[in-house]
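First the structure, in the form of structure tokens, and then the observations on it.
One chain of protein is taken out of this complex; the other chains stay put.
When the chains are written out, they are named A and B in that same order, and each has its own residue count from 1.
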Amino acid sequence: MNNPSPTAPLNFLNHKTGLWSWLSSTDHKRIGLLYLYAITTFFLSAAVLGLLMKIEKVAPGETIMTAQTYNAMFTLHGIIMIFIVVIPGLAAVFGNIMLPIMIGAKDVAFPKLNLFSFYVYITGACLGLYSQFAHGHSPDTGWTFYVPYSAEASSNVVIALTAAFTLGFASILTGLNFIVTIHRMRAPGMTWFRMPLFPWSLYATAWIQLLATPVVGITLLMVIAERTLHIGFFDPALGGDPVLYQHLFWIYSHPAVYVMILPAMGVVTEIFPTFSQKPVFGYLPIVFSSLAIALVGYFVWGHHMFTSGMSYESRWFFSFLTFLVAIPSAIKVFNWLSTMYGGSVDLQPPLLYAISFIFLFTIGGFTGLTLGSVATDIQVHNTDFVVAHFHYIIFGGMGFGFFAGMHYWYPKIYGRMYNIRWANIGWGILFTGFNLLYFPMFIMGIQGMPRRYFDYDPKFQLGQTISTIGAIILFTGLITMISNLIYHVRRGAIAPANPWHGVTLEWQIPSPPPHENFDEIPVITRDPYVFDNPYTK
Amino acid sequence: MKNHDSHITSYALNLKVLLVLLILTMTSILVIKFHLGAYTVALALILASIKTTIVLTYFMHLKFENLILRLMVGGVFLLFAIIIVITFIDYYFR
Partner (left out) sequence: MSTTEHSEHSEYIDSETGKMGMWLFLFTELFLFGGLFIVYAVMRSKYGEEFHHAALELNAFIGATNTVVLLVSSMTVAMSLTAIQKNQPKLAMILIFCTLLLAGVFMMNKYFEYGHKFALHLYPGSDVMRNLPHGEIMFFGLYFLMTGLHLFHVVVGGILLTIILLKVWSGKINQEHFLLHENGALYWHLVDLIWIFLFPLLYLIT
């Protein structure tokens, strides 16, 4: 697919050629790239939907689409972004490409299963698209499929539910593969606490994928049974309980937030030491905060349901646990900042993205506490405040973490370097557009602008227009960034094996990595972030 | 894919385990004849848990597996128990 230069040694990109050699490859790096291309495509199409929704809101009243179209659009935007882009996102792309290399293995534990889960993913993604264009209405339930509406709506909800179920299955298989890989495939001498922190974050993530996803699987099956067999679990007319659906849905979907954010935290944890040329500050606290986030993250699902009629006791209980999650998150932020402190900081594009990750994630985190406290949540529940909050976490956190990883590992993956200047410009546009787009939504949310409405009171005109302008700038930034990356895959300057002077294992092998990563499995004798004394001979 | 050092469970042990499981099943059927009210559920669940533990330990060879796997199995059951309890913080007080 890509041939760095005629004389270049064989690597995973060119050791076999032809489309079929890619589609049937069990090489973790090639599967990771397949995911990358699929996810980028879906991300851009869902981003266009987001842009269209924002353009609809440039002025009050109907501008470019009807209310029904708007409902279908935010549903599709949500389904694609959550289930197809951000949940698999970092784990499937950089987890696949980098995890085996970073722990000194030749591949994941079950390479064929890895390829299989990619095709399960593609099947699910195609089903998701099919639900939009199949006979009948596009689903308009929102990505959360709340009953009773999802049990009664006449649109293609069953197909969309099947799509989400299938995508969940792909996620489970990836998680399973990673846990076994980390347990069984670490290079000799790489003890648990000599493992770099990105694999650690993937380990915590994989457990959530493994143990939470089946719950949403069975829940979605129950909604399908509700629609096709009228089984009635969530239908009060038959004795069911709609709030029970919300419990079951969020038992998965809240931990899923950590499936998105934990790997992003892992990525920036790799970036800070490299660009400060300094060992990571507080290795153990970062490890344990990842595990703590994964564990406590299981038990906070109820904070999505404060206004649903839950008991008073469970509201304060969930609120309390939600506040607990802030502690390990804050430990991480403290450690990242301390890693940079006193280091020789080199402000390259990956670090720019990583620093803006901290900024955006912190805003998202603090507003999360506003939502985690029962009293304030009741004020802003189901307003644009919530939308702004989770975009700061998911896009500002996971998205910027992904871009940081992309700019960090790009020279390793392709053996070429993108244009640094354009990468910086792209970052600037993206960051500006992001804040212009989402920050006004916090203010409008507090003033009472409800989410998921295609129209609004004229008093929100100013904020909505700024937000729309922000959306256009953000989209321009995305195009700038992505075209810079795509353009230089073939035309960029040849990158050295270790352009950023990193010390983890992936920087000790040639770029792009050879087909089986290591000629000889390395023997690890030291901690992962020792800068004066890299592993290399 | 070579298996080595695997523990071999004897035929006799398998048979003994089955007998114990059958006795426990009989017990849980007989227990409902006595009307113990609210305790019936608790007793049925305790008996089912004992049976589960036996199946896990002997039929599924957990006794002869490494510690990490045993910890994982324990952790998974514990996690599920906690999720049920937390769900009931809502339903019990409603």
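Following the convention adopted for this analysis, a contact is a pair of C-beta atoms (placed from the backbone, for glycine too) under 8 Å apart; a residue touches a chain by one contact, two chains touch by 3 or more.
Note that the structure is predicted; figures quoted are calculated from it, not measured.
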Omitted chain's touching partners, listed by label: A, B
Residue among A:44, A:176, A:324 or A:417 that touches the chain left out of view: A:176
Residue in contact with the excluded chain [from A:217, A:302, A:350 or A:477]: A:217
Sites on chain A contacted by the missing partner chain, in the whole complex: 24-27, 106-107, 109-113, 115, 172, 176-177, 179-180, 183-185, 210-215, 217-219, 222, 225, 229-233, 238-241, 244, 247-248, 251, 516
Residues in chain B touching the chain absent from view: 1-4, 6, 8-11, 14-15, 17-18, 21-22, 25, 28-29, 32, 40-41, 44-45, 47-48, 51-52, 55-56, 58-60, 65-66, 69, 72-73, 76-77, 80, 83-84, 87-88, 91-92
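Heads up, the rule we're going with is that only the chains that are shown with their structure count from here on.
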Chain A and chain B: spacing of chain centres that average the CA atoms, whole Å: 37
Contact footprint of chain A on chain B as seen in their complex: 68, 76, 79, 82-83, 86-87, 89-94
Chain B partner contacts - residues on chain A that touch it in the complex: 183, 211, 243, 247, 251, 298-299, 302, 310-314, 317
